[in-house]
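As you look at this complex, bear in mind that one protein chain is not there, while each of the others sits in place.
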Amino acid sequence: MDFGQLLTNVLTEMTGPTAIAYALAAIGLNIHFGLTGLINMGQAGFMLLGAYGFAVSTIAGAPLWLAFLVAIGAAVVFALILGLPTLKLRGDYLAIVTIAAAEIVRMVGRSTALTEITGGSEGLTGNSFKSTFQDASPLPDDRWALGPVTLATNASNSWWLRIVGWTLVLLACLFVWRLVRSPWGRVLRGIREDEDAVRALGKNVYSYKLQALVLGGVFGALGGVVFVLASSVQADSLGRPVTFNTWTILLLGGAATVLGPVLGSLLFWGALVFVRGFLRGAVPADVLSVQQVEQIGWVLVGITLILLIVFRPQGILGDKKELAINAR
Amino acid sequence: MRALACLDRTVAARRAGAGLLLLLLVALTTSLVAAPARAAAAPCTPDSGTACLNITVTSPDTGPAAGVTVTVEGGGGEVSATTDATGRASVPVTEAGDYTVTVDESTLPAGTVLRDPAANAATVPVVLGRSAGRIFQVVPPGAEGGDSGPAPGATDGGTSTSPSGGATQTAPADETGESAEANAGPGTNRYAQLVLSGLVFGVLLALASLGANLIYGTTGLSNFAHGELVTLGGMTAFMAVQWWDLPLWLAIVVATLAGAVVGWLLNQLIFAPLRRRGVGITQQMIVTIGLALAGLSLFLFLYGAQPAPIVSGISARIQLGPVQISGQSLLSVGVAVVVLAAVALTLSRTRLGRATRAVSDNPALAAATGIKVESIISGVWVVSAGLASLGGVLLALYLNSTRFNFGSTLLLLMFAAITLGGLGSPLGAVVGAVVIGLVVELSTIVLPSDMRYASALVILILVLLIRPQGILGRAERIG
Partner (left out) sequence: MPAEQVVDQARRSLHAVARTPGVPKPDPLLVADGVRRSFGGVNAVDVDHLEVQKHVITALIGPNGAGKTTFFNLMTGFDRPDTGSWVFDGTPLGGVAASRVAKAGMVRTFQLTKALARMTVLENMRLGARDQPGENLFTALVKPLWAPREREITDKAMALLERFKLDAKKDDFAGSLSGGQRKLLEMARALMSDPTLVMLDEPMAGVNPALTQSLLGHITDLRDTGTTVLFVEHDMHMVRHISDWVVVMAQGQVVAEGPPGEVMADQAVIDAYLGAHHDTDLGDDALLDEGGVIDAEAEAEAEAEADTEEKKP
């Protein structure tokens, strides 16, 4: 087995657009769950809406900035539609409504009735909406190597996308860091602990939960845009498993920490690519086919999630002491 | 004291870990036993230089059509292929572009025609490194096009593509799986037929979702792995009938027992230790998500992505006034109604049932009155998973086949049914499920059929807005 090649693959994937997209989505989910205690089971829905918002508006002729705004706007509207009716209800209703709503978005997106706009289940090919983003790149069209990683400068899975993506992640982390340490973040943490107590102190809990839902959803949408800029918009590629992976990433890194989601995403994709590559190299192809190796990878993800909760519920960066206190 | 607690914790954790390992082992052994019996897997794998064009010929009534010749034209060449036992033909192509797929109508199974002959010679765009697909549906003569099927836009089936080797897991998108009842042949009233199929689907869904509701009632846990328990039932019955040649009734019993055993194991190895350690309900819910993720991929690993029909062949249809129902569906509904009634009686009339309801109501108080809460919960897990498995078999009989993601597609409908009926109220779950069944089937009158599950979820959200406690749930006292 070629370990050098394997490690290069791991490095490429860890720093790649998928890891960036999931990091952004997990940062959003962290605002929902880690900070406010909202159980959003439909983060993939926010990502998908962001992706559709960006791609459809670009295809319709919108400039890059407007396409980004449309993506963000779609997430804001989605969050309001979900939050306005459900955030007054018991917490588990939000979980059911968000997971249902994300599925509705996916089913409607892939429906034959909307083939004209969303491309139905075949989706929208990358080339139909990537041009404005790639044209905005100051880099020359070329292939550059950095260490062992060689990538195109502008096309699809490119240096340009990585630069923009990691800048977004950095900004998002700074933003969350500032908010967590502000009185606003304090109110959210109070809501996570006991929303009735916070209400009794004169805070409009409903409004804060709505703000958190919208804000986290916007990061989800940005993640969705990065996700599809590397490939294509396809409803089924942003389904329920994506939400579940995002949860795994958040819990792996550590909920309620600023850098947890980013670290979680890096490790998640690094480990997944490593395991797959290792199995492919170590097990002959006639014993396990390529698809089967991939499936084993996903089985391991599920088991990791279970083991995490059992053995290290605070994640890598979380504070064990904080978690040990049973919120009464 | 603290040391003791610590010790207890590690033991519990170790047990949980061992339990997981055991589960995995069991699963892997079954897969090894299963492996030789499986037909050759899809011969075409997309990579950077190839794409796969998967053509499926299938009938909503009789399942996959084998031995049909299809021709693929484009990319400067022409290739012919013949569908296998699963109704699929896979053609590797090495050039991107538009391909024309034509079905040779003379090779269709006897007594069938293409539902939408106009869509023959379909154009399929192909991108390298991906799979592209096209589904052709065949029906008995006289049923093509017409008003008995779903909206014309959906008749040529969906196409599906999935990125290969990339970072995304894509659930193959066969969610339009239609029931036999919804498109019965001539001699039926369409609306009556849809109402009937809605009722049938609702009753089966009620059976499958009842268990999740019991678990929610007694432990407060929303079990996201419930869908995988449903798949487990369908797959066990599929193996029992197709591989081990058991009669159907025995297969149903075996599947139910398999579910019950897995339910017992899940509680014993994972959830009971978690409860003992005082792990919060949200964390437990995330554990069920992990289980669902692992289970789904495991099923895909074991059985592949193709549909697995429990009973091959056509089930005779029985005419009842303006509607038709297949023998299989009638059997399913009969079993479901009997079991639902039995569970309802047990809950309301027996000591055990009263104890279960007491635990649902207030576990601390129930424990104080001498009820063994943990053994009740263990029993609830067994019953819940058994019911899910049984529901899985019956739903698979009704929908004609099962698949690795069969249960997970139904999971949300089950959640919707439970929530609609009022979380934790068993009778409510049945009412909710019937409502969902009717909505799913009747929505096809106005919506394309691939949006029918979505319509049920929309109804769920709407009902929550108007009546948050569900149809039969009680309003809560706050404070």
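In this document, chain identifiers A and B correspond to the written order of the chains, with residue numbering beginning at 1 in each.
Note that in this section a contact is a pair of C-beta atoms (placed from the backbone, for glycine too) under 8 Å apart; a residue touches a chain by one contact, two chains touch by 3 or more.
In this text, all values refer to a predicted model and were calculated from it rather than measured experimentally.
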>> From the list A:170, A:201 or A:283, pick the residue that touches the absent chain.
In response: A:201
> Of the listed residues B:92, B:125 or B:220, which contacts the missing chain in the full complex?
Replying inline: B:220
>> Considering the complete complex, identify which of A:50, A:126 or A:185 is in touch with the unshown chain.
In response: A:185
> In the complete complex, which positions of subunit A touch the hidden chain?
Replying inline: 90-92, 175, 178-179, 182-187, 189-190, 192-194, 196-206, 211, 215, 321-323, 325-328
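By definition in this document, only the chains that are shown with their structure count from here on.
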> Can you list the subunit A residues touching subunit B in their complex?
Replying inline: 13, 16, 18, 39, 85-86, 89-90, 92-93, 95-97, 99-101, 103-104, 107-108, 110-113, 120-123, 125, 196, 231, 234, 236-237, 239-242, 244-245, 247-248, 251, 269, 272, 289-292, 294-307, 309-311, 313, 326-327
> Given the complex with subunit A, which residues does subunit B contribute to the contact?
Replying inline: 13, 16-17, 20, 24, 41, 45, 125, 127, 132, 153-154, 158-163, 165-171, 173, 175, 222, 270, 274, 278-280, 282-287, 289-298, 300-301, 408, 412, 415-416, 419, 423, 447-448, 450-451, 453-454, 457-458, 460-461, 464-465, 468, 476, 479
